[in-house]
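Here the complex is missing a single protein chain, while all its other protein chains stay put.
We call the chains A and B, going by the order they appear; numbering starts again at 1 in every chain.
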Amino acid sequence: MAFDKMELRDIEVWDGNHAAAQAMRQCQIDVVSAYPITPSTPIVEGYAKFKSDNYVEGEFVMVESEHAAMSGCIGAAAAGGRVATATSSQGLALMVETLYQASGMRLPIVLNIVNRALAAPLNVNGDHSDMYLCRDSGWIQFDAFSPQEAYDLNFIAFKVSEDHDVRLPAIVNQDGFITSHTAQGVYTMADDDAYNFVGEYKPMNDMLDFENPVTHGVQTEEDWHFEHKARQHNDMMTKVSPKIEEVFSDFEKLTGRKYNQVECYDMDDADVAVVCMGTSVETAREVATEMRAKGLKAGVVGLRVVRPFPFAEIGNALKDIKAVAALDRSAPGGAAGMLFNEIAGSLFNTDSKMLLSGYIYGLGGRDLLKSHLVDLFNELQANADAGKVLTQQQQFIGVRGPKLAYL
Amino acid sequence: MLEIRWHSRAGQGAVTGAKGLADVISTTGKHVQAFAFYGSAKRGAAMTAYNRVDDKVIMNHEKYMEPDFVFVIDPALAITTDITINGKDTTKYIITTHLSTEELIKIQPKLEGKEVYTLDCITIANETIGRAIPNTPMLGAFMKISGMYDIEFFKESMQRVLAKLPQKIVDANMVAIQRAYDEVK
Partner (left out) sequence: MANKGWDEFEIGAMLRSFDGKVDECSAFTPQRDRNYSENNSHVASVADWRLIKPVFNKDYCIDCQFCWVYCPDVSIISRDKKLIGVDMDHCKGCGICVEVCPTNPKSLLMFPEQADEETELANWPAKDEEK
């Protein structure tokens, strides 16, 4: 069936949701199986409109829940199609069981997660609780800091995920509302250029290959399960990172936009640094520049690839920094934050003398103010000057009531 | 950096207005941001939308803003909410109301001493578009007060932004923009 191409301007003013929907359209997906939820709704809504306006050739399947949405994606991916969907928060929580099925079955599916808090109390605004919820699910996870990146990372995610050495599903995260509903200029690719970058889908072990009948979704028990999970982890640890580097490089050649697994900003001679994700990275960069004007050597590390966690790259970026703050936008539930733990793990057993402190911020969409970051950089500088962490290792930013500090 | 805060009710088109303005400004080579605060609010609930405009890439994602312009597109919100919050000495207010500027300031003393402009976007929208969607008239008034672009260029650009709507509605919006441009004071 023929479908229409869309003429785009070089720069379109799109919010993160529309950017993701446009990227999905340009990738010529075979099956999108989806159940909408705020704030990701406009992604599937926009994609469905492209479908009804004849800009999409593939199937759009409306289902009864997020669990069914991902189940539909799994079936379509096992059958041998290019597949994607989108969700947020409670929807992702319902989807989690099937996330593990997708990664264990080694099916390349792209999932746009528009990050939102998890109830209770009910909240539709942005934090990273849902991203953290599925961090051990065996999916590759990218993180976008802006609508532009939400667009670009979709193409990159398909190309990495569908590679036959990788064959692991991939998540593209973007901040609920702060990215998903914020319109900014997005540099676009022409439909043909975008599709050629991702390339035609190459099936592997697909159920529609009638000459080679296969069974998907087998049961293994103790005699085989461990070997399959070990293989999956090995491929995640050894094959994904080089492929991501290769695809980032190809993408830069095509668009001039350079991505890195760990995005370093003014880190070369920095004394103090903030490590964070999402839109906070960009706000922190702006504040770091302002702090430099005041004579404080501030830098920012943004995590572009959350899984597989770039241990070596994070270690290299931070090993000579005097004081570092890990900013986790998720309720830690009785532990240090994820970033605090992973960063500590990256530099434990090394010669690094980095001082690390963790901060919980922005839950349920609470605004991260530039003034918060100014205070934070000053606190880090005080740690650096003293040669030790002067506060407790876990603090909260921007919460009302008596100061909270632990560990 | 130019920063704008919109005060609106959900359904009055503040988000569309903010995105439309961002779209037009983007075509002139500037960097833009348009976003809103509404959570799970229902139609009719008070909400705010925002624009940022700059010559360089906008990296600040703070929701906090000390606006250069405040647009109020619902007449009651100037009275029932604090539209001067986080305002600066130089902040300009463009407010939709059937009252004169002096009458409005008498009811809302917080506007005393501020640079306040008024017009009746609701009536303009009702008489031109046929519905109380006061977003495009507000942009016409903004063109007059800010002098940002020539009104003909702005109307041309808005025709492209609104191109998905029926031509009759697009034409009515152009009349509304021009009327607001002429009537704001």
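Structural remarks
Simple rule for what comes next: a contact is a pair of C-beta atoms (placed from the backbone, for glycine too) under 8 Å apart; a residue touches a chain by one contact, two chains touch by 3 or more.
In this text the structure is predicted, and so the values were computed from the model without any measurement.
Shown chains touched by the missing chain in the whole complex: A. Between the chain not shown and the residues A:135, A:228 or A:243, the one that touches is A:228. Which of A:205, A:255 or A:378 touches the hidden chain is settled by the complete complex: it is A:205. When the full complex is taken into account, the listed residue touching the unshown chain is A:213, out of A:121, A:213, A:256 or A:333. Although one chain is hidden here, its contacts on chain A can still be listed: residues 104-107, 167, 205, 210-218, 220, 223-224, 226-228, 230-232, 234-235.
By definition in this document, only the chains that are shown with their structure count from here on.
Once the centre of each chain is set as its mean CA position, chain A and chain B turn out to be 34 Å apart.
Within the complex formed with chain A, the chain B residues making contact are 15, 18-19, 22-23, 26-27, 31-37, 39-40, 58-64. Within the complex, the chain A residues that touch chain B are 11, 13, 15, 38, 123-125, 175, 177-178, 181-185, 279-280, 282-283, 285-286, 365, 367-370.
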